[in-house]
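The complex appears here without one of its protein chains, the remainder shown in place.
Each chain gets a letter, A and B, in the order it is written, and its residues are counted from 1.
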Amino acid sequence: MSSPIPRRSPLGAIHSAETSPPAGRLIERPFLTHLNLRLDPHDAEALTAVRQIVGVQLPRTPNTTTVTDDLTVAWLGPDEWLLLDESHQSDALLVDLQAALTGHFASVVDTSAGQTVIRLSGPSTLDVLARGCALDLHPSVFPPGACAQTLLARAQALLIAVDDAPTIDITVRRSFAPYVAAWLEDSGRDFGFRFPTSDTA
Amino acid sequence: MSQPFRLNRGGRIDRHAPLQFTFDGRPIDAYNGDTVASGLLANGVTLVGRSFKYHRPRGIVSAGAEDPNAFVQLGHGARTLPNRLATVTPATPGLKVRHVNAWPSLEYDVMSAFGLVAPFIPAGFYYKTLMWPRRFWPLYEHFLRHAAGLGHAPDAPDPDRYDHVHAHCDVLVVGAGPAGLAAAHAAAHTGARVILADEQAEPGGILLSTCEHVDDQPGPNWADATVAKLSAAPNVTLLPNTTAFGLYESNLVLLAERLITDQPDHAGSEHGARIWRVLPKQIVLATGAHERPLLFGNNDRPGVMLAGAISTYVNRYAVAPGSRAVLFTNNDSAYRTALDLTDAGIPVAAIADVRSDPDGDLPSEARAQGIPVYPGAVVRHAHGGRRVAAAELCSLDGDPLGTVECDLLGVSGGFAPALHLHAQARGPSQWDPTLAAFAPKPGHGIHPAGAVAGELELAATLRQGTQAGATAAAAAGYSNGNEVEAPGANDSTQAPIQPYWLPPGNLARAKPQFVDLHEDVTLDDLRLSLREGYESIEHVKRYTTLGMGPDQGKLANPLATGVIAQLLGRDPASVGTPRHRPAYSPVSLGAIAGRHIGPLADPVRVTPMQEWHQVAGARFENVGQWRRAWYYPQPGESMHDAVARECLAVRRRVGILDYSTLGKIEVTGPDAGEFLDRVYTNAWKRLRPGRCRYGLMLGEDGMIFDDGVTARLDDQRYLMFTSTANAAPVLAWLEQWLQTEWPDLRVYLTSVSEHWSNIALAGPRSRDVLAAAGTDIRLARQDFPFMTFREGHVAGVPARVFRISFSGELSYEINVPADRARHVWEALVDAGRPLGITPYGTETMHVLRAEKGFIIVGQETDGSVTPNDVGLGRLISRRKDFLGKRSLSRPDSVRPDRKQLVGLLTDDPAQVLPEGGHVVDAPGPRRPLPMRGHVTSSYFSPVLGRSIALAMVAGGRATLGERLHVATLHDDRWLPVRSCNPVFYDPQGARQHV
Partner (left out) sequence: MLLIPCPWCGPREDDEFTFGGEADIPRPTDPDALTDEEWADYLFMRDNRRGRHREQWCHTAGCRRWFIVERDTATNQILGASTYDASP
C-alpha cells in the first residue's frame, strides 16, 4: 500500500531558514511510524509475538521506554503502548503486528499521520520545557529512557528522554503541533533556540 | 544642597554611583543601592501619599513589604506599574515615581476636605448612608471610585516580558536573612536541590540593617560571603527580587520574580516579571517578623516610623530619617535604634517606655549615653500636620509628662512573625505570650526558623536556621552525616516585652488613632464594630475593611488582635487573626497571564487544509479550539451572498467541505458490538461489516449527549464518528464505562481523530467528481449504496469512503491520512472544476442540514432533550438496555408538554428569525408572557427562497400549523410564524439515495 504521494508534516509550513545555534536545537521529526498498541499484559503469547516482531520487550514499568536501533516503544498505560518506528516501513510493521495478534484480544492502530515528534536538544532544553511543563524533568528523576504523558503549556504531549544532552522528544497531536512549536519558539527565545529547516519537509 | 539627610559615612549604597529619579516630576538624587524610599528620605521628602478614605497626609513607615503608605506608581505609559512600594523598589536612573490616591496633587488634596467637613467617616458609613436614594448610586459610585483611586493601569499593551516557570526542589528557603542564609547553606551542604528566594534586591535581611557580627565579621560581610558560596553551588538556585506570595495545597509555592533589566538606559529597573511555580519537598520559612505599630493620637503623621525601619535607613542606606527623634516602645529593640541614631549624630530627645523598669543591656547602654528615658510612659498624641512636630508624653495614668519636639517618632510595639505563607497552607499557629503575637507551629513539611518562629536573638536565629536547613534536607532524603556548624554571634539579654494595645482610660479619646493606616481604620471604628455586634475578627474585618488593602494588613492585623482582645476583655489567642490569603504582596496581572497571551492564549487547532482555505480567501470561525473555514466570499460578495452561492452549488452541482474536525474512535475487540449496544440507543451487533448507522448516545438521565455515524470496519472493529466538540468528552465517557463498570467487556478504544482527515463531497455531481479524481472503489449505486462504506484509494491515497450525508444530497465523506489529505483535497477540487465544484464552509453546512431538519447536538439540544423530543424516538431500541433508557420512562420524560422540535415559517419569507428568540402563543399586555419555547436554528434557505427556522416548542409536534409568535431581541416586536414539520427540503429523503 505504499504511496507515491508526498506527505506533509504539520510543521512543514512554518520552518524558518535559520541554522541552529549551539544553545540548542529544535527540529521536527516528521513521518515516523506511530502505532498505538493495546493488548492484555497477562497474555504472554501476545507479548512474545510482539517481541519477535519489534525485537524488544514491551515496557511494563509505567513511564519508561524500550529502544532498539530504529524503534522506541513507550509505555502509555498498563495495556497501551506507542511504537515509534524510524525505518519508514510503517505498513509492514502494522500488517505484521496485526497478523501476529490475530485471535488475541489486541488492537494495533496506525496514528502516524495524526501526530508528530518535535525534538529539543541542548543544554537549555529543560529550562525551555520548564516554562510549560509541570513535571520534574531533572535527570535524577527523568533519565534517558523515561517517558511521560503530560501537559506542555495547554497541549497534551508525550515526552521521551532520549539522551543526556539532554534531548527530549515531544510527541503531540497534529492539530496542536503549530501551537506547541510556536510556544516552544517563544519560550526558547531567551535560550537561543530556533526552528531550523527540516530536511524532510 | 543635594541629599541633605544623607549621612556622611556608612551604608551599603555606592557613593561612586550617583543616580537621579523623579518623584511627581521633581528630581531626586540618590545612589545605587538606594530604594525609592531611602532616596526620598535622603532628600527630606516625607509626604509620599494620601490615605485611602480621609486623604490624610502619609509618609514612609517601614523599610520593607509591610508598609501601608508607601504605594507609588512607577514608570509611565505602557510600562507603568501601579501600587508598588517605594520601600522595596530599587532606585534606578530615570525612574519616574508618582504618588497615588491624591487629587489634584499631593500637597493640595481636595478630598482631604472630607477630613475637615466630616472629620471621620465611621465604619459602615457607605453601607448605611449611600444606600439612599437608590437612583443616586451611579453618582456615589463615580465619586467613590475617584476618591479611592489606587493608581492607574497602563494605557497601551504592556511591552514587558512575563514568564512562568515550573520548578522542583528538595528544600525551598523563603527569606535570605540570617536564618534563611544559614538554612540554605546547611541544606545545600547535604547535596539537596535548594531554591532560596528573597524579596529584596540584596540578600541579607536584617543583617544589612544592624551592626551585629556573625562569625567575627560584620553581618553584611558574612551575608556576602554566604551568598557567594551559595551562588557557586550547582544545586542552589538563588532568587533575589523574588517574593513568595502564595502557598497552596500540596505545598505549591508561587514566587513572583521582578525581572530587572541590564540595558544601559534602563539598568536596574523592572521590565516584567516571572512567576515561579515551585513544588518543594520541604519548606524552610525564614520570612522574619514585622514590627508592630502603637496606638496614639495622630499616629499616622508623616515622620512616625517603625523603630526598626529607622535603624535600617541609618545603617543600610546612610539616611537620617529625621533630625530629632522621640522613641516610643514596649520592648528593648527601640533602644538599639536610639543607639544607632546617636551613633549617626541624630539626637534622641526622649524614649517613652511602657515598662516601669526597663533594665536590660540596651536600656542601660542608652541611659549611659545620656538619652532621656521615661519609664512607665506613653505617647499620648503627635503634633504636626504634614509632618510630626512634637510628641506629647504622659504617664500610663494620664499625667502629662511634657511635650517633646521632634520630626521623627519611632515606635515599636514588639514583633509579629510574618507567618503568612504558613497560615495560607492552613498551618496551625499559637499565641506566644513572650512575643504577644501568633507564631507558627512547625509541621506540614514547613520548618519555620528565626524571627518568624519567634526567635529574635541573632545567635539563636543562626542556630535555628542551620538546624531547619539540615532537618528539611533530611526529611527530603538528604543527609550526608557531616552537618555544618551554625555560624556564631554574640547573645545579648533582652528584657521581656510588655504588651501594650490600648491607651489607658481617657487617653483613648484623644485624636484619631489609626489601627490600619492603609484602610484608614481607627480605634473608634473597631469600637463601633464591636458595639454593633461584629465581634469575630472576620466580622470586624468585613465591617471596617481592616487589613483589606494591598498591604494585606501586615501591620494592622497583629495590632488589631490585641486591641480587640482588650476591648472585649478576652484572651488574644481566642480572638485570632483574619485568615491570611494570597497574595502576600501585589502581583501584576501581566505576571499572572505569563506568556499565555496573544496567539499563545489558547491552542489554535487547524486541519491539513488550513493553508488552502486561507489562499481561497475563506473567513474562519472558532469552533472550540478549532479554526474552521466559515465561508469563502468571492470579491464583492457579502456573507449572505457567499453562503447562498455555496448552498445552491451543493443542491444543484457539487460542493466540498473540510470536515476533518469530527471525532473518530476505533472500537476494537470481540465485545465491540455489545459495547455499542450499551452506549447507543439503537442496535449494533447485527450491523454488517461495510455498513454505517446513525446513533444517538444518551446520558444516564436520558438526555442526548452526542450523535454520529458509526461504521462496522470488520467483524471486531467499528469506527465511531463523534461531533467535533464532543470528541474528547465522548472518549472519556466511553472509557469510564469500560474501565469502571464493564471491565469484563473486551473492547479497546483508540482515538484516530487526527490521523484521518475527512473531506465531504456533497451534491448531485459528487459521484462524478470522485470518479474523475481517480479511485479504485466501484461507485455505482448498487455497488456502493447509501449508508455503506468502502476501503480503497482516492487520488492515489489509501482512503475510507463513507456514503453518508449531512446535507441530504448524494454525498461521500472521504477519510484519508492527514499527511496526504491536502493532496486529495486538491485532486478533488481539480477534478471537480469542470463540474463547478464549490468549496463550502461551516455556515453553508448548517443551512443545508437545517433545511433537512437534522439536529446539531448543543444547538437543538442543551442537555435537557430526549430523543423523542427531537423526533428521533424511532432510534430507541425496545429489545435491549442502554445507557439512559430507564430515564426515558420517568414521568418527566413523557410529559406531553415537553419542548419538541418543530419547524417555524415566518409570514414574511424574507424575515430571518433571531436564534434564541422566545416563542409565545400570542403577544399580549401581560408581562412576562408565558414562554412556549425558543428558536434553536434560523437561516435563509436559498434553495427554498425563504427563511426557515428550527425551534423547541412545548407540545409542538401535536400542533403543527399553529400560529405562534417569536420575540425579536432588540426591539419590542413580535414576528408571526406558523409551526411546521422540521424537514423543509426533500422530506422523502430521495436525494441522498440516488
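Of note:
As a working rule, a residue touches a chain if its C-beta (ideal position, glycine included) is under 8 Å from a C-beta of that chain, and two chains touch if they have at least 3 such contacts.
The model shown is predicted, which means the values in this text are computed figures rather than measured ones.
Contact with the omitted chain, checked across B:D571, B:E741, B:D776 or B:D908, is made by B:E741.
Touching the missing chain, out of B:H76, B:R886 or B:R973, is residue B:R886. Contact with the undisplayed chain is limited, among A:N63, A:T111 or A:T171, to A:N63.
The omitted chain makes contact with subunit B at the following residues, 248-250, 252, 279, 426, 700-701, 728, 732, 735-736, 739-741, 743, 881, 885-887, 890-891. Touch with the hidden chain on the side of subunit A covers residues 62-63, 76-78, 80, 134-135, 148-151, 156.
The rule we apply is simple: only the chains that are shown with their structure count from here on.
If you average the Cα atoms of subunit A and of subunit B, the two centres end up 33 Å apart. On the side of subunit A, the complex with subunit B involves touching residues 1, 3-10, 13, 31, 36, 38, 79, 105-107, 109-115, 130-136, 138, 141, 153-155, 173-176, 178-180, 182-183, 186-187. Partner subunit A is touched in their complex by these residues of subunit B: 163-168, 193, 277, 279, 595-596, 599-600, 602-608, 611, 626, 666, 668-670, 746, 748, 750, 752-757, 795-798, 817-820, 822-823.
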